[in-house]
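Of the protein chains in this complex, all but one are displayed in their positions.
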C-alpha cells in the first residue's frame, strides 16, 4: 500500500450472503481499502447486526441505499467508492444513486436486468466521470491476462475458433424450492432478471472469451433451455458464434451438468497456435504452437508485465479466486487514486473490467434470448 | 485363437497407404485371420509389389476388385471376409461386389458417399445374410464400452446433455497442395464425397456420442465451414443437437484447431452422474456421481464384462488405438464364425459397429449439409 | 470478524522482503489483525521507509526488536502478537524477547538454527503460557487438513509407506553470487544455520508428512549433498525413513531439480487405501481405496469439518497459498482470543502448527546432518 487507503462502502452483503464476504476479502488483500459504511441489508435488524460484526461505525450503517449515497456524499470523510453486491435487479438503481452522488462504483455482474439499464449506466458513469468497475473475476487471473496479451501480440496468428464453456451442477435439482438463498434469488425473475444460467455464468463465459480473444461475436444462434421442471429461468444455454473476421465459435453454459463444480474453460485456436485455460487450474495456461509441443505456461515461466502485475506470490505457490478478485480491487484503487488526483490512469491497471464489459454482456443476453425465442435464428449482437 | 483362423482379403491398402496397414495389424493381433488375397491397388505394378511384400500368393493378387470377388467366391479356399480400406467413394461399389459374392465385409468409415448408397448396402447385407462391420475404431476401447454399459445401466439417470468434439490441426494449412496422400483424397470431393472434416472425423464424434449415450439426436442446427482458402470441402463443423427425450447437445469437429492432435472427447451428463472420455488417454474414464467425487475408472477398477472382453493386458499396462481396432476384428471374427456355423452370435461380440452405424452416420452428414445450407435451420436427422 | 481485531507487530519484512508481505496479506485476509507496530529492518532508514509505506504510527516503528518488545509490552494499546519474518538466525532471539515480554508469537520456519534453541523456545512459551505459532503454510490447505483427518479416521488402515518430496530449481545455478536477497541469506550459514535446502524446504516436506500421517519417523538414513560448486550449504537432500509401527518412507528435497517450481508432493499408502497431494494443485486430494477407483476429492465433494473450517469460497473456486497462510493466522487469532479471555481454545483451531512442530523439524535437521556425516548410517530422530 503505497497510496492512501480508499474509504469503501458496501450495499448488500449482510450476514449470510456469499459474494459480499468475497468482495470484502478481495478489498482487504492488498490493503487499498478500509470499509467504513454500508447498507448491508434492507432488513434493519440484519443491517445493524452485520455492521456490528464488521466493526462499522453505527452511524454509517444504513438500511436505505439512497440515503446512504446522499449521507456519505455529504460527509467530509465520506466513502470514495461503493461496492454493490445485491441481487441483479438492484444493481442499476443502486449504482445510479451513487454515481449521481459522485461516488465511484464497483459492481458485481451481470450489470443489470436489461440492456436499457446498462446503457443508461454507461452514459451516466461517463457524464459523472466516475469509475464503474464490474467484477468479472476471472479476468483477474495472471494467466488470463497473459493469454490476452499473447493473443494481442499475434502469437496465435489470426483467430479461427473460440470454444468457451462454463459448467456447474449445483442446480441439477430444484434447489430454489429449499431455503438456499443463493438459489432462491437466482431462480426468481423479479430479482435475477430474464436470464438464469445465462446471466449468472453465461455472461462470465462470454466475457472471458471476449477478454482474451479481443473480439466479440457479430452474431449468434442460441438456445436457452430449462431442464428442471417448474424452474422459471433457463438453466442451460448453448450457442454458435460468428465473428466479423470469419472466426467461428461455440459457447455452452449449464448449471445441470452433473459432476462439474465450476468448470469455466476457454480454448482459442489461431492460424499459428492454440491456447487453453481452465478456471479450476488457474495457475496454468496451455499454449501450443502449430506443429510444436504443448507448453504449460505458469507465472514463473513467462515474461509478461500483465501477469506480473497480477501476481502476489512466487511461481509454484498457487494463487486462486480470491487473488483474482483482489486484482480487480487493486486495479480499481489504482484508477480511482489517479482520477482523484487528476492523474492519468496507470497502464497496468487498464485491464480492469468496467461498465463497458457489462453493456457487452447485456447485449449478449438480449441476443441469446431473441435467438432462442426465434428457434435459433442467427441474431446480431 | 480357439477357433479356425478366417481367410481375409483386402481391397486397397497397398504400399504407402496408412489405414490398410492399421487394418492388417488389427487383424493379426488376436490371431483370428490370415491374409490370403488382395486387390491392394488399382495400379498393377503397385498391387503386385504390395502383395509380394505381404507374402501373398501371386495368383491371389488382383487389380480389379470385381474380379477378386468372383474369383475368391469360386475358390474352395476362397476368402471368408474382405476388408475394404479404399477412399470413401469406392466403399459402396466394392462392398456391393463382395456381398453379392456372398462374402462378409469389414469396411472403413464413412460407409459411403451418399445416404442412398448407405441404405442400399444395409438392405443388401441383410438380404445376403452377411456381416457388414464398419470400423468405428473408438468403439473398441474398453472404457468406451464400459461407458456405454454405465449409461445403459441407468447409472447416469436420464441423459440431459451430450458434449462431443473431435479436434485436429493437421489441415491447418493447405496440405492438399503438397503430395500428402492422406490430404489429397480427403480434400477431393470426387473421392471423399461431399463431406470433408465432417465425414472424416465428424462422423466419429457423432458415432461415439450415439454409441455411448444409446441415443441419436432427433434434429440438429449446424454449420459446415471452410477456413483454408481454396479448400474444396469443409474443414470445420459445429452443431447443436436436440434429442427426443429432451436432452440437448453440441458437436464440434475441426481439422484446423492449432495444437490439437487427435482430440476426440465425449462428455455426457445425466440427472444422477456425468462421465468424460478423452481418446488421447483412453485407459481412463471419468465418472462423477452428482454430489460425489470424480472417479478415475480404469479397466482394473471396474467390474464390467464389456470392458473385460475388450481387454488384452492387465490394469496399468496401457492399451491403445491398435488394440481398439483389433477389438473390432475380434468381434467380427466371433460373429462370422458363429454365422458360418449357424450358431447364435455371442452376446459379447454384439457391441461391434456395423452398416447400421454407417447409415446413421450418413444421415448425420446429410442433415448437417442441409442445415448448413439453410443457415443453421433445425433439421431432422 | 466476529471478535476483536488483534494488534499485530512485525519483526523483519521491510520493503523488498518476500515473506513479510505474505504474512501481512495472510493477516489481513480474514480481518482478525491490525498491523500497528514493527521493527521492519535493522537499517533505520529502511525501517522508517517501510513503516511509512505501511501506514504505521512512526512512534511504533522500531529498529531494535528488544526495544520493541519492551516498549510494546509497556503500552496500554501494545501489540497482542508479533510476527517474526527475519532470516533464521534471528528467530530464537526475537521470539525469546517477545515471549519474555508476555507477547504471543507467530514465527516463520524453520524454528531456529539449532535444536537447543528450539527446545528452549518450547520451554519458554509454555512457561509464559503464550501461543507460539509456526507457519508451516502447507498445513493450512483444506485438502491437507482433510487428508490428515482421513488418516486419523482410519480410512487408510495401517500406514505402510510415506513418500514425500519437495523439488525446486531456483538454485540450480549459484544465484547467491548475484544480488538475489532470497538466495543470499539462505546460502549463508551465519544467517540460515547449518542447513540449506534441508532447512528451507526439507523441513516443509518432513512436516507435511508428519502432519498428515500423524507419525514421525523413528530413524533415518540420509545424505545432504551440494551440487553447485562453491555453495556453502546443501542444495539437495535424500533420506530413507523407518517408523515405529514398521512403516517405511522416503524423503527428497532439492533446489536444483531443473524444471520444478515448487513441487511439494506427498503420498501415503496404508493397508486399505492410498492418498496423494500436490501442493501445486492444492484444491484436489487423490484418494484410492484398495481395489477401487481413484477419487479426486475437492472441498465440495467431501464432508469434513476440518476442510470446511479452512475454506473461504465455494467449491470450484480455487484457493491458493495465501489462503492457506491466512488459515494459520485465523487459527492463531482464534487461539489468542481464547487465551486472552481465559477460554478453552476452539477445537477447529487446534490444527495450527506450533513450536512443537518446530522442535520436531529441528530434530529432523539434526538427524539428517548426523546421518549424512556418518555416510548414511541409520540415526534416531
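Residue numbering begins at 1 within each chain, and the chains themselves are lettered A, B and C in the order written.
Heads up, the rule we're going with is that a residue touches a chain if its C-beta (ideal position, glycine included) is under 8 Å from a C-beta of that chain, and two chains touch if they have at least 3 such contacts.
Being a predicted model, the structure only gives us computed values, none of them experimental.
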* Omitted chain's touching partners, listed by label -> A, B, C
* To do: Among B:263, B:310 or B:381, single out the residue that touches the unshown chain.
  => B:263
* Would you mind spotting which of C:126, C:181, C:232 or C:272 touches the chain that isn't drawn? => C:272
* Structure fact -> Checked against the full complex, the residue among B:44, B:189, B:214 or B:320 that touches the missing chain is B:320
* Residues of chain A in contact with the chain that isn't shown? -> 287, 291-298, 301-302
* If you put the missing chain back, which residues of chain C would it touch? -> 156-157, 160-161, 163, 165, 169, 172, 221, 223, 225, 227, 236, 238, 240, 246, 248, 250, 252, 254, 256-260, 267, 269-276, 286-290, 294, 375-376, 378
* Mind pulling the chain B residues that touch the left-out chain? -> 1-2, 5, 18, 22, 24-25, 28-31, 53-55, 168, 260-263, 279-283, 298, 300-301, 312-323
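Following the convention adopted for this analysis, only the chains that are shown with their structure count from here on.
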* Which of line, ring, star, complete or other matches the graph of chains that touch? -> complete
* Which chain has its C-alpha centre farthest away from the C-alpha centre of chain C? -> B
* **Mean-CA-position distance for chain C and chain B (Å)** => 56
* Approximately how many whole Å separate the CA-defined centres of chain A and chain C? -> 34
* Using mean CA coordinates as chain centres, what's the chain A-chain B distance in Å? -> 44
* In chain B, residues with contacts to at least two other chains -> 287, 294
